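Yeah, one chain of the complex is gone here, protein chain that is, but the others are all in their spots.
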Amino acid sequence: MRAVTILLDGVAYGMILFIISVGLTVTMGLMRVVNLAHGAFAMLGGYVATALTLKGVPFLVSCLLAGAAAGAAGALAEVTVFRPLYRKAELQHVLLTIGLCFIAIAALTLFAGSTPLPAIVPDWLDRMVDIGYRSYPLYRLFLIGVGAVMALGVWLIMERTLFGAKLRAAVDDAQMARAVGINVSRLFFLTFTGGCALAGFGAAVGAGIMPLEPFYALRYLVYFLIVVAVGGMGSFRGSLAAALLIGVVGTAGRYIVPQFGGFLLYLLVFGLLLWRPNGLLPPKSAA
Amino acid sequence: MSAIPQSKSDEPSALWHALPWLLALAFFFLADGYHSLGVNILIMILFTLSLDLALGYAGIITLGHAAFFGFGAYAAGLFNLHVSADPLLGLAAATLAAAALGLVTGALILHTRGETLLMLTLAIAAILHEAANHMRDLTGGDDGLAGIRPGAVFGLFRFDLWGKTSFLYCLGVLFVWFLISWRVVRSPFGRSLDGVRQNAKRMRAIGTPVWLRLVAMYALSAAMAGTAGALSAQTTRLVGLSVFELLTSGIVAVMLVLGGERRLYGAFVGATIYVLVQDVAGAINPFYWMFVIGILLVAIVLFFDGGLMGVIETARRKLRRGGAPGAAP
Partner (left out) sequence: MSGGAPILSVRGLAKNFGALAVTRNVDLDVAKGARIGLIGPNGAGKTTLVNLLTGMLSSDAGEITLEGARIERMSPEKRVHRGLARTHQINTLLMEANARDNVAVAVAEREKYAWRLLRYGPQWRACLDEAQGYLEETGIGHAGDRRVSLLPYGEQRLLEIAIALSLKPRVMLLDEPGAGIPSSEAHLIHDALGRLPADIAILLIEHDMDLVFKFAKEIVVLVLGAVLTRGPPAQIAADPRVRSVYLGRSVA
């Protein structure tokens, strides 16, 4: 029965990783931009949600507004600093986005101090429910549910809309997509904005298990990048699989061998990347 | 801008070469009370120089160079605690340990490129971070490795409280590594790696064993980063887990680009400015320096390819040639 608990914890954690990372995987697959500032946009969302909740705005509304705020920040950054970056080398991407991270960390510390933010999980979520063999935190079940809804939503957009079809075509072969008249720059702008909004929303709802603090942007960045790399850049299904795998393996590691949980996780990632350098489920072009 | 000077007129004069070392000596005699700051700058220069070899010249894109810095630091600390207090022996041991780590990990990962390579380097540093965290008996875990007491250099010069011995010790080690780097980047070996960075396909077509050569350069760079870590362990007498953090790898890349890649002296400029900004701005507000460095980074990537050394070189060329257009950047 403990296995079920570990599985639930792991899936809840994996879902948050997925919501935050899915935008990153699509933008990295689309434009080959190594965006280390993705965590900063997530963090920004989390901070906005916390501030709003503390002012009395309902939790869910705060989370949605957090997504809007992170999306707006992403849109602004895409137009001002990311656009000139596309033609530059990977190192330039790394450095500019680390720079953005630093700026975000410093700015949020200035406004909110350097201590971790208080948790904002509302009372109606912060309780235990009976799941048959034991009681289990409702909040984590809520995260799993939110994650499933988000995954379904993203899947519907990717598979059932014209926008999604264009996006998949552009990820597979941006040049070809341009040649057939798809406006890849606009597509990227929309995806980038959407990805940042999802990240901000994810960080806000997931703050209960991934606490917000100024170094959030760097601390969890490794996980977001791992989801992208292990799943396969640009692959929606891959990032879902990778996020759940990392959530479950990471959680299981911490429960079963607390000494070496993180160690095993990174070793697994290392092995996976050596085994499949393009990720578990890479989009067609990278296979 | 080509990595390696192509003609005599591209080479700076002897005065330019002497300048950084003269400045360092002047600092030693004039800047009483700031020697430990100076030591920090020298160590960071060496660390940045090591990244310039791997990332700048050979084009190995990495976000995990902290692995070698940290490995060297822990190796030097443990050597001091368990084997011998002699600082030079410790330095040699740490350098070899880091080189071995570079050789093994490089052999595993250097057949990959781009983002995958980036993630693998990241994962290696993260694995070491976790390992050091959990092997508490050996490393002290998150309390850090304390109690390092290096003996006298050559059995003669004790490390003093003010960091004067440390300063000259680090300056000497940096000078040796700088001479090695200077030779290596101009060697047929260095040129072939500069070629791999520009066009690996071309190099294969002339018979270059690309993977093997990258691994060799990676190990050399790892050795140098290990030395830097060892110096840090010996002069601060403490090794903390943060040596393995992503931030450490990020900072060294920042210093490299601040100064300018593929210029060797870029490491001097970048590391000095970074440490000074951190020191000055950090004294006002611990987070203020991150803001300043962040702005600098964004500005450099968007507006000044080639870093601050690039700006200096362009100015120097313009001065000498009376504004004649230099080589394209």
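So that you can tell them apart, the chains are marked A and B in the order they are listed, and the count of residues begins at 1 in each.
The working rule: a residue touches a chain if its C-beta (ideal position, glycine included) is under 8 Å from a C-beta of that chain, and two chains touch if they have at least 3 such contacts.
Only a predicted model underlies this, so the values are computations on that prediction, with no experimental measurement involved.
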Visible contact partners (per top-of-document touch definition) of the missing chain: B
Hidden partner chain, touching residue among B:Leu19, B:Val184 or B:Leu302: B:Val184
Contacting the left-out chain in the complete assembly, out of B:Arg149, B:Arg202 or B:Lys318: B:Arg202
Interface with the unshown chain - residue positions in chain B: 1-4, 6-7, 180, 183-184, 187-192, 194-195, 198-199, 201-210, 213, 216, 220, 327-328
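We adopt the following convention: only the chains that are shown with their structure count from here on.
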Residue numbers on chain B that touch chain A, as the complex places them: 55, 61, 63, 108-109, 112, 114-116, 118-120, 122-124, 126-127, 130-131, 133-134, 246-247, 250, 253-254, 257, 261, 285-288, 290-291, 293-298, 300-302, 305
In the complex, chain A residues that touch chain B: 28, 32, 34, 36, 81, 84-85, 88, 90-92, 94-96, 98-107, 109-110, 114, 214, 218, 221-222, 225-226, 229, 233, 259-260, 262-263, 266-267, 269-270, 273-274, 277-278
